[in-house]
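Chains shown are a subset, placed as in the full complex.
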Amino acid sequence: MARAVSTSRKAVNTALAWGVALLIAFPILWTFLTSFKPEPQAVASPPVWFGFDWTVRNYVDVQNQRDYFDYFWNSVILALGSTALGLVIAIPAAWSMAFVPGRRTKDLLMWMLSTKMMPGVAVLVPIYLIFIQLGLLDTRIGLVVVLMLINLPIIVWMLYTYFREIPGEILEAARMDGASLGREILYVLTPMAIPGIASTVLLNIILAWNEAFWTIVLTTTNAAPLTKFISGFSSPQGLFYAKLSAASTMAIAPILIMGWFSQKQLVRGLTFGAVK
Amino acid sequence: MGQITLSGVTKRFGETEVIPPLDLNIEDGEFVVFVGPSGCGKSTLLRLIAGLEDTTAGHISIDGKDATGLPPAKRGLAMVFQSYALYPHMTVRKNIAFPLRMAGMAKDEQDRRVEAAAKVLNLTSYLDRRPGQLSGGQRQRVAIGRAIVREPAAFLFDEPLSNLDAALRVGMRLEISELHERLKTTMIYVTHDQVEAMTMADKIVVLNAGRIEQVGSPLELYRTPRNLFVAGFIGSPRMNLISGPEAARFDAHTIGIRPEHIGVHPTLGDWRGVVGVSEHLGSDTFFHVHETGLAESLTVRAGGEVPIRHGDTVFLTPDASKIHRFDQNGLRL
Amino acid sequence: AQETTTLTIATVNNGDMIRMQGLADAFTEANPNIELEWVTLEENVLRQNVTTDIATNGGQYDVITIGTYEVPIWGRQNWLVPLNDLPAEYDVDDLLPPIRAGLSVDDTLYAVPFYGESSFVMYRKDLAEAAGVTIPEQPTWDEIKAAAAAMNDPDAGIHGICLRGKAGWGENMAFLTTMANSYGARWFDENWQPQFDSPEWKAAITDYLDLMNNYGPPGASSNGFNENLTLFQQGKCGMWIDATVAGSFVTDPNNSTVADQVGFALAPDAGQGKRANWLWAWSLAIPSSSDAPEEAKQFLAWATSKDYANLVAETEGWANVPPGTRTSLYENPDYVAAAPFAQMTIDSINAADPNQPTRDPVPYTGVQFVAIPEFQGLGTTVGQEFSAALAGQKTADEALAAAQELALQEMTSAGYIQQ
Amino acid sequence: MSTQASRSAARLMLSPAVLILLVWMIVPLVLTLWFSFQRYNLLTPDRSGFIGFANYAEFVTSPAFWLAILNTLLLVLGVLVITVVGGILIALLIDQPLWGQGIVRILVISPFFIMPPVAALIWKNMFFNPSNGLFAEAAKAIGMRPFDFLGQAPLASIILIVAWQWLPFATLILLTALQSLDSERLEAAEMDGANAWNRFRFIMVPHLARAITVVVLIQTIFLLGILVEILVTTNGGPGNQSTTLTYLVYQEAILSSDVGAAAAGGVVAVILANIVAVFLMRAIGNNLDS
């Protein structure tokens, strides 16, 4: 409704929204702040807000304990690798479901989702044994495959809902124009679905980055990502709030920044067909 | 070349037979319009010809060769879709060149053909825009351009104008007709708008529930509709249909008389009635006449400046030579 | 050129271990053919990863950090490489006897101690003085209770006593088992019958709950070692009974606000002939699935050697040397001078007897644990019952009854109790 | 679009995804089923063999079992209610014209990017801790006794953490749905005399139904598997106050190293998850089709 909103009303909205937003983001902001405090000031009572002795010592300490970048790169590789692999498998599947739907398509999709409901802990030992057999323990490729499998249903679903909004006529036009199936997907479907694929990729990267069960269980050093990095900080000895904050900040910062910068794309596609 | 023959072509979706066995012959260079109410199977028939659907039974041959099993790209046909189906991520130039690129044509030959098509369609200055930056009519022209460059044996159009507004529709209608005059390529054109059918077609195929009701030139259908369905479908406003004693007077189960073949007079005439809504178009006036005892309402066309208003009593006289007679099965007598 | 071998070392993320990572360059310089990869994890995650790996023969690690609980069990399964062939200069006989015993199965050494610990009482001298109580070197539980009552001043943010409350066999149950030991209670009788229905357990748990409810910090049911350490360093605890390694943390002026006010005493007793102190050693061992056992041994020998102790002393000072493993350390005047808690530590360690942890005879070994594989799970579920009691969600009797029931079920299904 | 050729192509292109997911589901499931009938403790490999339903019996009769089911349901429902209601309110709020909308949005979605262990650590140490946490400080500042969140209200605390993590997701989807509401429909309701509340109740809420079902479906899938948050904060306690089914299985698998019992628990969990799934899919499937 395009009636003028009074300035006072807008001011009230703004104040409310900022209040809520700051409240929601507060734990993160506070962690960030704390990461620059000396340990004793991190637990000072009453809490210090800004008037503390700013220091990057905590970051140095954390970095000295273990090399952040090893973990960081593994996180990047696992997130990107599993996403890329997932796309390669999911795009054809989503194409099939969206453009050649059968009576079972919905059931199939729901079945795929239901594979996500299997509790990881229950199948930990079988998976671990299989990984030993295949020599995949603590390998990036092993983790890439597992993360891909975990997120595949979500990728397929998102792409499916996105593809469904692309008129089939365009693909038919490509077919009439002499494009083979592969070219139809490569030249027409994929470029058209870029926004949807982008948000799928973003969501998948986030999910893969933050996966904190298999990545901890199936890795030791070579493939260990930031989740493993942070799990070594969950209770160090003595006063540790500031160091914990520093390590936490390091673990979440890359994905948080990526998320902030790409939130438009992420939001645009993140509907799972909930919005028609 | 573009001679297309359907023999015994049938289409079933699961249990429902959308197209019962159907024969049709389309000559090279003809402009054929498929017309019929929504859901009658026009698009399905067109898609069968295009190869976008499999036939359940029957054969399709193009230029004498059996094309029933060929994939769409191999049939040498081009299609223009209702939604235009442009590739939104490509420029107009790339859109038009796409079929050539897929055919592996040399780059400069592609360019040459695209330029030529763009010139024909007045698109030259838009070649580097994306479809999203074009108006509806321009988009439609791009879709046609994409069809032209392939130099197909025949063009297939599926309601290409239905997304345009009234004024544009009239303009594009003319452009397509002129294109046909120029290229003389076979065109198969689907619409449910009978004005389009009448004004564009060499031959109209009237479909109803997947069956062909009548095939003929526009004026054939206008003058001698084979049955009630065609009579009611062709002509605008619709033909007035009257049954009962008045029809019996003409030795028919039902008689039909078009609005333009009825005379109006304030005091003299065969049928008496009261004027309901009257639509003044300036050039013409359409009266809806009630309480005639013949049908709920009779539509009558009169000149632009007839001094008759809502509520007046009028007398109507049909032009006897223009009365259509139908038997109880709805077939023309 | 020599082929280099990479050793993957799983360590727990405590200060001594992390310090070792920093100093490991000394080792790799001396052994250029060996590269070290560190996996540093929080204790529970470490245990979970290492257990899964070793039991499935995964071969992920060449050196693992485990405790006195695992060593005998795993050694018996032949999951660990025997360490009887350590070089002479390593001086195995210098290891403290109770610790060495805890790391051996049938006289075969399966792990070498990195640091060892018992538990003792840490208290605030200034608060005790202000409250007018003195804590003797060998306190009884009654004296502890009285001192806690005297020092308690919640309005000033000071709690009389801080004890573990977080559920876990290595958390609250480590403390509660030693407390029960000192009250004369035991986990099982000679026939593996659980004993939580005994009056000794009832007395121990009741006193524990009274102490914590009256003089403990809020939220004690989620406090473990680290939480209590933080509280004590902030000056919020009058007393704290916990691991002897904490001695160096609470007296470290960099992190502790009360560094110069800490007094130490042996763990309390209740007149039953046993003190409430435990015995633990974080130790290094080599899984039999390792593909480089020889290089791993070299590393083990270096990391737990006297030379390593000297190296730490040189770079970080004597107070930071890993304690509780070698007799020679406690005979070193430099160390004794730098570590005010040294004597108390060695006395506590020597006072613990894994084979005779309590007044009555038991069929198991282990002071604050029962060295059977089922104890991890059982100890933790029982620990949850007591943690719930501490949180006020159960009474002592309910918790004890539930513990008895759990233990009975577990021991029966595991086949210890024949029906 | 449905020629024979395209249908076979579709089947071909669907098969990799279906096959690998099938393998990913079947192989561990079969192994788990197999283990669930075995005596198999990692730490006592010498004692093994077929023991029938003993593992199941033990798991189901364990005192924590029913509580765990209840806790699981409470956790899932609690988080769903908070995120859906909160999500709607926040979506309504930030959909209004306001200054700095971009930044507000960024702040609101931030928790979505936080990995679960970090989220749990932050909340546990910096907020819930009754001695050093900010909540305790706040309580002290207004003269109240600090509340021991994790000790006295463990499940509620975990629900709070998890809801915090998932609130952005719900908000985003609901916001998008809200923005897709045809403004003419709201105007029509306004012309029809509906006041703001009635427009919300009769027009917006029904319009959001579909988005809500999607939020419920996706979140339920993830919530049923919540583990790290519990592990880091309460370890399922005190007692079994915050033990969920997943945590119970974890306890068997990891703490007791009892693969057999864990497998039995896993099978039970899978069955329960599928019951929930079937319910959800019914509701959602319908809602997604319409």
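A, B, C and D are the chain letters, set down in written order, and residue numbers restart from 1 in every chain.
Here is the rule we go by: a residue touches a chain if its C-beta (ideal position, glycine included) is under 8 Å from a C-beta of that chain, and two chains touch if they have at least 3 such contacts.
Only a predicted model underlies this, so the values are computations on that prediction, with no experimental measurement involved.
Here the complex as a whole is made of A x1, B x2, C x1, D x1, with one representative copy of each chain displayed.
The definition used in the following text is that only the chains that are shown with their structure count from here on.
More C-beta pairs touch across one of A-D and C-D than the other; that pair is A-D.
With centres taken as mean Cα positions, chain D sits 36 Å from chain C.
Averaged Cα coordinates give chain A a centre that lies 52 Å from the centre of chain B. Chain centres here are Cα means. That of chain B falls 55 Å from that of chain D.
Residue positions 1-2, 42, 132, 254 of chain D are each in touch with at least two other chains.
In chain C, 48, 52, 56, 230, 234 are the positions where the chain touches two or more neighbouring chains simultaneously. Looking at the complex, you find that chain D touches chain A at residues 1-2, 6-7, 9-11, 13-14, 16-18, 20-21, 24-25, 27-29, 31-32, 35, 42, 90, 93-94, 96-101, 103-119, 121-123, 125-127, 132, 134, 137, 140-141, 164, 167-169, 172-173, 175-177, 180, 183, 186-187, 190, 210-211, 213-215, 217-218, 221-222, 224-225, 227-228, 232, 245-246, 249-250, 253-254, 259, 262-263, 265-267, 269-270, 273-274, 276-277, 281, 284-285, 288-289.
If you check the complex, the residues on chain B that touch chain D are 51-54, 71.
Interface residues of chain A, counted against chain B in their complex, comprise 167, 169-170, 172-179, 183, 187-188, 191-192, 194.
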